[in-house]
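Omission of a single protein chain aside, the complex is shown with its protein chains in their original locations.
For reference, chains read A and B in written order, and residue numbers begin at 1 within each chain.
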Amino acid sequence: MMAKPFFRTVYDVPREEYLAPGHGLCAGCTAGTIVKLLLKVAGPNTIVVNATGCVEVSTTPFPYTSWKVPWIHVAFENAAAVASGIESALKALKAKGVLDPSKKINIIALAGDGGTYDIGFQALSGMLERGHKVMYVLYDNEAYMNTGIQRSGGTPVYAWTTTTPVGKILKGKIQQKKPIAEIVAAHRIPYVATANPGYFADMMNKFKKGLEVDGPSFVHVIQPCTTGWKFDPRYGIVLARLATETGLWINWEQEEGQFRVTVTVPRRKHVRHYFELQGRFSHLTPEEIEAIQKEVDLEADRINKLVGRTVIGPLVE
Amino acid sequence: MGWKELPRGGSILEPGNSESRYTGDWRTFKPVIKQDKCTRCLRCWIVCPEPAIYIIDKPYATSSGRQFKFSVEVNYDYCKGCGMCVEECEPKAIDWVEEEK
Partner (left out) sequence: MESVLKITWKRLPLSSNFAIAQAVKDSDVDVVSAYPITPQTTVVERISEFIANGELKAEMIHVESEHSAMSAAIGASAFGARAFTATASQGLELMHELLHIASGLRLPIVMSVAARALSAPISIWGDYTDVMNARDTSWVTLIASTAQEAYDSIIQAYKIAEDPRVFLPVMVAYDGYAMSHTYEPVYVSEKADAFKDYIPKNPQWYTLNPDKPVTIGSIASPDWYYEFKYQQVVAMKNAYDVVKEADEEYGKRYERKYGIIEEDGVEGSDITFVTYGGIFGTLKESVEELRKKGEKIGLARIRLFRPFPSEDIAKIAEKTKALVVLDRAITYGVGISGPVSREIISSLYSRGIERNVYSFIIGIGQRTVTEKDMAAIYEKTKEMLASHEKQKESVYWGVRE
């Protein structure tokens, strides 16, 4: 039996804000949405370790901070290691009676795709293996947006970035996106999930579960980037939802080894609806779009077989 | 401020003090919530990335006779005018209005 989800409607969402306005994220940056909702779930007894990235620089230009919870930035590649140190300190000070052992403090590592797939991967894997009680939240905008849209291990195939330009011979990124959440799941930690701000309750429930498990957890959130993906800022959440509606982004969780798709898609939209809205894919030919569609179809089949029933439905529009 | 007055190492001691930085002047268009048409579904409040949309404890009675205990309002000091709330609004209760220069 599964427990009832904690967040079901907007009325379950606390009013308190722990991300203050006045930050410098781009207009329509969905990272703002994600972080704001993350902090509503976590509440005030929370410490955030932020890897270098858009969120870090935009929210803490001295002398201004948008954080109402304790926050630390150390470097790009080590959010997981810094969080490990904080968690160990918390344990040690509780064991020594310096802190009340019943006091619960959430420790969240927050990093982008560069800080997770690439430069931060070793520290992340170490933290997971050692079993620190830290929730690692990856906001994945699929490129190094903070330095100006360079490709990362999280950039999808064919996407234009400033280092995978659309030229006469090479057109966008050649390689596939690294399946980071599956790699994390292979560490056999208590909780791994993928989430989408377009499905806020599902995402917030995942943050809540991630904070509650006894050990490391990982929540991988898709984060449409108006600047890097080249779309009108008003479509951030529309695009996030389209990623799921087309089957390109599947919202799943793995809890104590049990894999589950949390947002089922009864009728799947064609991937072209997702690509059409984004400048980074504007060079795609109809043949290339069809090739991607085929891959998504195969992935839907694989997921359905894995789950044992149809959770990602047929292509209908 | 000189080095003696500044907190060590660039630490910031006042939580959430970015509230004193107004980002409203980034805007070229602004969302205007029509309270009468608003169903209080709060989707705009959920998606606003600033946050610049707030739930205000201000009762409101619509022309069709619906009673609400609260209103949803945009804080224009911070709204950057991204328009995500306009896209999210199912009852089309948010107008998208060009800012006057």
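Throughout what follows, a residue touches a chain if its C-beta (ideal position, glycine included) is under 8 Å from a C-beta of that chain, and two chains touch if they have at least 3 such contacts.
All of these numbers come straight from a predicted model, not from anything done at the bench.
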| item | value |
| --- | --- |
| Omitted-chain contact residue, chosen from A:Val41, A:Ala81, A:Val263 or A:Leu277 | A:Ala81 |
| Residue touching the undisplayed chain, where the options are A:Glu129, A:Glu182 or A:Asp301 | A:Glu129 |
| Options A:Thr33, A:Thr60 or A:Gln278, residue touching the unrepresented chain | A:Thr60 |
| Missing-partner contacts on subunit A, residue numbers | 44-47, 49, 56-57, 60-63, 65, 67-75, 77-78, 80-93, 95-96, 98, 105, 122-123, 125-126, 129-130 |
| Absent-chain interface as seen on subunit B, which is shown | 1-3, 6-13, 15 |
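Simple rule for what comes next: only the chains that are shown with their structure count from here on.
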| item | value |
| --- | --- |
| Interchain centroid distance [CA atoms averaged], subunit A/subunit B, Å | 24 |
| Subunit B - residues contacting subunit A, complex | 10, 12, 14-23, 26-27, 41-43, 45-52, 55, 75, 77-78, 80-84, 86-88 |
| Touching residues on subunit A, where the partner in the complex is subunit B | 10-11, 13, 15, 17-33, 36-37, 59-60, 62-69, 197, 200, 226, 232-238 |
